[in-house]
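Only one protein chain is missing from this complex, and each of the others stays in its spot.
Presenting subunit A:
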Amino acid sequence: MTKTLIKGNHAIVRGALLGGATHFFGYPITPASEIAHGAADLFTRSGRTFLQAESETSAINMIYGAAAAGARVMTASSGPGVSLMLEGISYLAGSELPAVIVDVQRAGPGLGNIWPEQTDYNMCCKGGGHGAFRNIVLAPASGQEMTDFAYKAFDLADKWRMTVIILSDAYIGQMMEPVGFPSEVKHGQRKDWAVYGDAESRENLLTSIIMNQKGLSEFNEKLQAKYRRVEAEIVDWEEIQTEDSDYLLVAFGITSRIAATAVRMLREEGIKVGLFRPRTLWPFPSARLAELGESVKSIGVAELNDGMMADDVDLAVKGKCPVDRFNWFGGYVPSAEELVEKVKEAFNG
(Lines give C-alpha, C1' and ligand atoms only; values in the text may rest on other atoms or scores of the structure.)
Protein backbone atom coordinates (compact mmCIF):
# COMPACT_ATOMS: atom_id res chain seq x y z
CA MET A 1 0.00 0.00 0.00
CA THR A 2 1.49 3.33 -0.99
CA LYS A 3 1.16 6.02 1.58
CA THR A 4 0.26 9.67 1.35
CA LEU A 5 1.55 12.44 3.54
CA ILE A 6 -1.60 13.89 5.04
CA LYS A 7 -2.80 15.70 8.14
CA GLY A 8 -4.62 13.66 10.75
CA ASN A 9 -7.57 16.06 10.54
CA HIS A 10 -7.81 15.50 6.79
CA ALA A 11 -7.22 11.77 6.93
CA ILE A 12 -10.05 11.23 9.39
CA VAL A 13 -12.63 12.66 6.97
CA ARG A 14 -11.52 10.21 4.30
CA GLY A 15 -11.51 7.31 6.75
CA ALA A 16 -15.02 8.23 7.84
CA LEU A 17 -16.41 8.42 4.31
CA LEU A 18 -14.79 5.12 3.40
CA GLY A 19 -16.30 3.73 6.61
CA GLY A 20 -19.76 4.59 5.36
CA ALA A 21 -20.41 8.01 6.93
CA THR A 22 -23.29 9.74 5.18
CA HIS A 23 -23.87 12.85 7.31
CA PHE A 24 -21.70 15.43 9.04
CA PHE A 25 -23.09 18.17 11.26
CA GLY A 26 -20.58 20.45 12.93
CA TYR A 27 -19.61 23.80 14.30
CA PRO A 28 -16.11 25.27 13.79
CA ILE A 29 -13.57 25.26 16.60
CA THR A 30 -9.78 25.20 16.50
CA PRO A 31 -8.07 22.74 16.34
CA ALA A 32 -10.89 20.64 14.88
CA SER A 33 -12.11 23.03 12.17
CA GLU A 34 -10.06 21.42 9.44
CA ILE A 35 -12.23 18.33 9.83
CA ALA A 36 -15.29 20.45 9.09
CA HIS A 37 -13.48 22.02 6.13
CA GLY A 38 -12.60 18.62 4.73
CA ALA A 39 -16.12 17.31 5.35
CA ALA A 40 -17.69 20.39 3.73
CA ASP A 41 -15.72 19.57 0.63
CA LEU A 42 -15.78 15.79 0.51
CA PHE A 43 -19.19 14.98 2.02
CA THR A 44 -20.77 17.52 -0.31
CA ARG A 45 -18.92 16.47 -3.43
CA SER A 46 -19.63 12.81 -2.84
CA GLY A 47 -23.37 13.45 -2.55
CA ARG A 48 -23.43 12.92 1.21
CA THR A 49 -24.61 15.61 3.58
CA PHE A 50 -22.59 18.31 5.30
CA LEU A 51 -24.28 21.04 7.29
CA GLN A 52 -22.78 23.67 9.54
CA ALA A 53 -25.01 23.88 12.59
CA GLU A 54 -25.74 27.04 14.59
CA SER A 55 -24.05 25.58 17.68
CA GLU A 56 -22.65 22.33 19.00
CA THR A 57 -25.94 21.89 20.86
CA SER A 58 -27.74 21.90 17.54
CA ALA A 59 -25.08 19.79 15.85
CA ILE A 60 -25.45 16.97 18.37
CA ASN A 61 -29.22 17.10 18.05
CA MET A 62 -29.01 17.01 14.27
CA ILE A 63 -26.91 13.93 14.84
CA TYR A 64 -29.62 12.56 17.09
CA GLY A 65 -32.20 13.08 14.36
CA ALA A 66 -30.08 11.67 11.55
CA ALA A 67 -29.02 8.66 13.62
CA ALA A 68 -32.66 8.07 14.56
CA ALA A 69 -33.49 8.11 10.84
CA GLY A 70 -30.84 5.50 10.16
CA ALA A 71 -27.86 7.57 8.98
CA ARG A 72 -24.18 6.98 9.69
CA VAL A 73 -23.51 10.36 11.17
CA MET A 74 -20.60 12.23 12.71
CA THR A 75 -19.32 15.51 14.03
CA ALA A 76 -15.95 16.90 15.09
CA SER A 77 -15.23 19.39 17.80
CA SER A 78 -12.93 20.26 20.68
CA GLY A 79 -13.34 20.71 24.46
CA PRO A 80 -15.72 23.68 24.65
CA GLY A 81 -17.89 22.23 21.88
CA VAL A 82 -17.93 18.74 23.34
CA SER A 83 -18.93 20.24 26.70
CA LEU A 84 -21.94 21.74 24.95
CA MET A 85 -22.80 18.41 23.39
CA LEU A 86 -22.97 16.45 26.61
CA GLU A 87 -26.74 16.71 27.05
CA GLY A 88 -27.17 15.36 23.53
CA ILE A 89 -24.64 12.60 24.09
CA SER A 90 -26.63 11.49 27.11
CA TYR A 91 -29.81 11.44 25.00
CA LEU A 92 -28.00 9.39 22.35
CA ALA A 93 -27.12 6.87 25.05
CA GLY A 94 -30.68 6.95 26.41
CA SER A 95 -32.13 6.18 22.99
CA GLU A 96 -29.22 3.88 22.11
CA LEU A 97 -28.41 5.75 18.92
CA PRO A 98 -25.13 5.23 17.06
CA ALA A 99 -22.97 8.25 16.33
CA VAL A 100 -19.34 9.16 15.87
CA ILE A 101 -17.80 12.20 17.53
CA VAL A 102 -14.24 13.34 16.97
CA ASP A 103 -12.79 15.36 19.82
CA VAL A 104 -9.55 17.07 18.82
CA GLN A 105 -8.59 18.07 22.32
CA ARG A 106 -7.32 21.52 23.18
CA ALA A 107 -6.30 22.97 26.52
CA GLY A 108 -8.76 24.14 29.16
CA PRO A 109 -10.55 24.95 31.33
CA GLY A 110 -12.78 27.59 29.82
CA LEU A 111 -11.56 28.91 26.54
CA GLY A 112 -8.05 27.76 27.45
CA ASN A 113 -5.91 27.65 24.34
CA ILE A 114 -5.63 25.73 21.12
CA TRP A 115 -2.65 23.57 22.02
CA PRO A 116 -2.91 19.92 22.96
CA GLU A 117 -4.18 18.64 26.28
CA GLN A 118 -5.80 15.37 27.26
CA THR A 119 -8.22 16.88 29.74
CA ASP A 120 -11.38 15.65 28.00
CA TYR A 121 -10.50 12.14 29.20
CA ASN A 122 -13.01 12.04 32.04
CA MET A 123 -15.73 13.83 30.10
CA CYS A 124 -15.49 11.31 27.27
CA CYS A 125 -14.53 8.09 29.06
CA LYS A 126 -16.89 8.33 32.01
CA GLY A 127 -19.97 9.06 29.92
CA GLY A 128 -19.82 12.79 30.48
CA GLY A 129 -23.45 13.84 30.62
CA HIS A 130 -26.12 12.82 33.10
CA GLY A 131 -27.00 9.19 33.68
CA ALA A 132 -24.98 6.00 33.93
CA PHE A 133 -23.79 5.55 30.38
CA ARG A 134 -20.60 5.05 28.44
CA ASN A 135 -19.18 5.96 25.09
CA ILE A 136 -16.73 3.83 23.21
CA VAL A 137 -13.56 5.95 23.24
CA LEU A 138 -10.81 5.32 20.71
CA ALA A 139 -7.46 7.04 21.16
CA PRO A 140 -5.54 7.45 17.90
CA ALA A 141 -1.82 8.12 18.14
CA SER A 142 -1.09 8.67 14.45
CA GLY A 143 -2.53 9.81 11.16
CA GLN A 144 -2.92 6.16 10.25
CA GLU A 145 -5.03 5.52 13.32
CA MET A 146 -7.09 8.66 12.67
CA THR A 147 -7.97 7.01 9.36
CA ASP A 148 -8.37 3.46 10.62
CA PHE A 149 -10.41 4.36 13.69
CA ALA A 150 -12.76 6.56 11.67
CA TYR A 151 -13.09 3.72 9.16
CA LYS A 152 -14.21 1.23 11.79
CA ALA A 153 -16.04 3.64 14.12
CA PHE A 154 -19.36 3.48 12.24
CA ASP A 155 -19.45 -0.32 12.32
CA LEU A 156 -18.76 -0.22 16.04
CA ALA A 157 -21.37 2.46 16.66
CA ASP A 158 -24.01 0.56 14.68
CA LYS A 159 -23.19 -2.80 16.17
CA TRP A 160 -23.42 -1.60 19.75
CA ARG A 161 -25.87 1.27 19.22
CA MET A 162 -23.44 3.54 21.02
CA THR A 163 -21.61 6.81 20.56
CA VAL A 164 -18.03 6.29 19.51
CA ILE A 165 -15.70 9.12 20.43
CA ILE A 166 -12.40 9.39 18.63
CA LEU A 167 -10.37 11.19 21.27
CA SER A 168 -7.59 12.90 19.39
CA ASP A 169 -5.62 16.03 20.21
CA ALA A 170 -4.31 19.18 18.57
CA TYR A 171 -1.03 17.57 17.53
CA ILE A 172 -2.39 14.27 16.24
CA GLY A 173 -4.89 16.37 14.28
CA GLN A 174 -2.41 18.91 12.93
CA MET A 175 0.42 16.51 12.23
CA MET A 176 1.12 15.20 8.74
CA GLU A 177 2.23 11.61 8.43
CA PRO A 178 2.26 8.94 5.75
CA VAL A 179 -1.13 7.27 5.70
CA GLY A 180 -2.47 4.34 3.73
CA PHE A 181 -6.20 4.25 2.97
CA PRO A 182 -8.54 1.28 2.85
CA SER A 183 -9.55 0.19 -0.63
CA GLU A 184 -13.10 -0.83 0.15
CA VAL A 185 -16.11 1.32 0.97
CA LYS A 186 -18.31 0.22 3.87
CA HIS A 187 -22.03 0.88 4.00
CA GLY A 188 -24.48 0.98 6.86
CA GLN A 189 -27.30 -1.54 6.78
CA ARG A 190 -30.97 -0.90 7.35
CA LYS A 191 -31.65 -0.81 11.09
CA ASP A 192 -34.72 -2.52 12.41
CA TRP A 193 -35.11 0.05 15.19
CA ALA A 194 -34.68 3.26 13.16
CA VAL A 195 -37.45 5.69 12.23
CA TYR A 196 -37.24 6.04 8.46
CA GLY A 197 -40.60 7.62 7.89
CA ASP A 198 -41.85 4.54 6.01
CA ALA A 199 -44.39 1.78 6.52
CA GLU A 200 -41.92 -0.77 7.77
CA SER A 201 -40.59 1.44 10.52
CA ARG A 202 -43.87 3.09 11.53
CA GLU A 203 -44.03 1.10 14.75
CA ASN A 204 -40.67 2.34 15.88
CA LEU A 205 -40.13 4.74 18.74
CA LEU A 206 -36.88 6.29 19.86
CA THR A 207 -37.08 7.83 23.28
CA SER A 208 -35.17 7.99 26.52
CA ILE A 209 -37.99 8.78 28.89
CA ILE A 210 -39.18 5.85 30.99
CA MET A 211 -41.36 7.21 33.75
CA ASN A 212 -41.71 4.15 35.94
CA GLN A 213 -38.79 3.26 38.16
CA LYS A 214 -38.96 -0.42 37.38
CA GLY A 215 -38.86 0.18 33.64
CA LEU A 216 -35.98 2.62 33.79
CA SER A 217 -34.14 0.42 36.21
CA GLU A 218 -34.46 -2.52 33.81
CA PHE A 219 -33.33 -0.38 30.92
CA ASN A 220 -30.26 0.66 32.88
CA GLU A 221 -29.49 -2.94 33.75
CA LYS A 222 -29.72 -3.77 30.07
CA LEU A 223 -27.37 -0.93 29.20
CA GLN A 224 -24.88 -2.02 31.82
CA ALA A 225 -25.01 -5.60 30.57
CA LYS A 226 -24.30 -4.31 27.07
CA TYR A 227 -21.36 -2.28 28.37
CA ARG A 228 -19.92 -5.41 30.00
CA ARG A 229 -20.13 -7.20 26.64
CA VAL A 230 -18.45 -4.27 24.91
CA GLU A 231 -15.67 -4.36 27.49
CA ALA A 232 -15.08 -8.02 26.84
CA GLU A 233 -15.13 -7.70 23.06
CA ILE A 234 -13.44 -4.56 21.92
CA VAL A 235 -10.81 -3.57 24.47
CA ASP A 236 -7.62 -2.85 22.58
CA TRP A 237 -4.09 -1.72 23.33
CA GLU A 238 -0.50 -1.83 22.12
CA GLU A 239 2.55 -2.95 24.03
CA ILE A 240 6.11 -2.00 23.18
CA GLN A 241 8.95 -3.87 24.89
CA THR A 242 6.89 -4.83 27.89
CA GLU A 243 8.16 -8.45 28.09
CA ASP A 244 11.21 -7.73 30.20
CA SER A 245 10.45 -4.27 31.52
CA ASP A 246 11.07 -3.16 35.07
CA TYR A 247 9.29 0.10 34.52
CA LEU A 248 6.10 0.51 32.51
CA LEU A 249 5.09 3.78 30.93
CA VAL A 250 1.39 4.14 30.20
CA ALA A 251 0.31 6.84 27.77
CA PHE A 252 -2.19 7.47 24.96
CA GLY A 253 -2.45 9.75 21.94
CA ILE A 254 0.29 12.31 21.43
CA THR A 255 1.84 11.50 24.81
CA SER A 256 2.33 7.89 23.78
CA ARG A 257 4.42 9.10 20.84
CA ILE A 258 6.67 10.98 23.22
CA ALA A 259 6.73 8.01 25.54
CA ALA A 260 7.77 5.72 22.67
CA THR A 261 10.82 7.90 22.04
CA ALA A 262 11.52 8.05 25.78
CA VAL A 263 11.44 4.25 25.96
CA ARG A 264 14.02 4.04 23.17
CA MET A 265 16.25 6.57 24.92
CA LEU A 266 15.96 4.91 28.31
CA ARG A 267 16.68 1.49 26.82
CA GLU A 268 19.85 2.94 25.27
CA GLU A 269 20.88 3.81 28.79
CA GLY A 270 20.18 0.27 29.90
CA ILE A 271 16.99 0.99 31.79
CA LYS A 272 14.36 -1.61 31.00
CA VAL A 273 11.29 0.40 30.22
CA GLY A 274 8.24 -0.64 28.25
CA LEU A 275 5.24 1.23 26.90
CA PHE A 276 1.60 0.34 27.31
CA ARG A 277 -0.67 2.32 25.01
CA PRO A 278 -4.44 1.95 25.30
CA ARG A 279 -6.12 2.17 21.90
CA THR A 280 -9.50 2.03 23.60
CA LEU A 281 -9.79 4.30 26.63
CA TRP A 282 -13.28 3.00 27.25
CA PRO A 283 -13.27 0.10 27.57
CA PHE A 284 -10.05 0.55 29.49
CA PRO A 285 -7.57 -2.34 29.28
CA SER A 286 -7.62 -2.87 33.04
CA ALA A 287 -7.17 -6.63 33.07
CA ARG A 288 -3.93 -6.58 31.11
CA LEU A 289 -2.62 -3.68 33.19
CA ALA A 290 -3.38 -5.65 36.33
CA GLU A 291 -1.21 -8.49 34.97
CA LEU A 292 1.60 -6.12 34.09
CA GLY A 293 1.30 -4.54 37.51
CA GLU A 294 2.44 -7.88 38.92
CA SER A 295 5.52 -8.14 36.74
CA VAL A 296 6.94 -4.61 36.67
CA LYS A 297 8.46 -2.73 39.58
CA SER A 298 6.63 0.52 38.91
CA ILE A 299 4.29 2.16 36.48
CA GLY A 300 4.42 5.77 35.30
CA VAL A 301 1.42 7.38 33.61
CA ALA A 302 2.29 10.27 31.33
CA GLU A 303 -0.60 12.49 30.25
CA LEU A 304 -1.51 16.06 29.44
CA ASN A 305 -3.94 16.42 32.33
CA ASP A 306 -4.05 16.06 36.10
CA GLY A 307 -3.85 12.27 36.17
CA MET A 308 -7.22 11.30 34.78
CA MET A 309 -6.01 8.08 33.17
CA ALA A 310 -3.67 7.45 36.12
CA ASP A 311 -6.81 7.11 38.26
CA ASP A 312 -7.93 4.28 35.99
CA VAL A 313 -4.47 2.70 36.09
CA ASP A 314 -4.54 2.87 39.90
CA LEU A 315 -7.92 1.17 39.90
CA ALA A 316 -6.60 -1.52 37.57
CA VAL A 317 -3.38 -2.38 39.41
CA LYS A 318 -4.98 -2.06 42.84
CA GLY A 319 -1.78 -1.21 44.65
CA LYS A 320 0.23 -4.09 43.22
CA CYS A 321 2.92 -1.59 42.27
CA PRO A 322 3.47 2.13 42.68
CA VAL A 323 1.94 4.36 40.03
CA ASP A 324 3.87 7.55 39.26
CA ARG A 325 2.12 10.43 37.61
CA PHE A 326 3.74 12.66 35.02
CA ASN A 327 1.43 15.50 34.16
CA TRP A 328 1.56 18.57 31.99
CA PHE A 329 -1.09 21.15 31.26
CA GLY A 330 -1.84 24.35 29.45
CA GLY A 331 -1.07 23.09 25.98
CA TYR A 332 2.53 22.42 26.87
CA VAL A 333 3.79 19.21 25.30
CA PRO A 334 6.97 17.82 26.84
CA SER A 335 9.93 16.55 24.90
CA ALA A 336 11.01 12.93 25.17
CA GLU A 337 14.09 14.14 27.09
CA GLU A 338 11.88 15.68 29.77
CA LEU A 339 9.94 12.48 30.17
CA VAL A 340 13.19 10.50 30.34
CA GLU A 341 14.32 12.72 33.22
CA LYS A 342 11.03 12.26 35.03
CA VAL A 343 11.20 8.49 34.71
CA LYS A 344 14.78 8.39 35.93
CA GLU A 345 13.92 10.58 38.88
CA ALA A 346 10.94 8.47 39.81
CA PHE A 347 12.59 5.11 39.22
CA ASN A 348 16.00 5.71 40.76
CA GLY A 349 15.08 8.39 43.23
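Rule of thumb we're sticking to: contacts are C-beta pairs under 8 Å (C-beta built on N, C-alpha and C of every residue); 3 or more make two chains touch, one makes a residue touch a chain; residues count from 1.
Criterion: contacts and distances are computed from a predicted model.
Per the UniProt record, the absent chain's protein name among "Ferredoxin", "DNA mismatch repair protein MutS", "ABC transporter ATP-binding protein" or "2-oxoacid:acceptor oxidoreductase family protein" is "2-oxoacid:acceptor oxidoreductase family protein".
Remark: the omitted chain is touched by one listed residue; of A:57, A:241 or A:295 this is A:57.
Here the missing chain is touched by one residue of A:175, A:234, A:309 or A:323, and it is A:175.
Although one chain is not drawn, the whole complex shows that of A:102, A:258 or A:308 it is A:258 that touches it. In the full complex, the hidden chain is touched by subunit A at residues 2-6, 14, 17-18, 22-23, 25, 30-31, 42, 44-49, 51, 53-55, 57-59, 61-71, 73, 87-88, 91, 95, 113-114, 171, 174-178, 181, 183-185, 195-199, 201-202, 204-209, 254, 257-262, 264, 333, 335-337.
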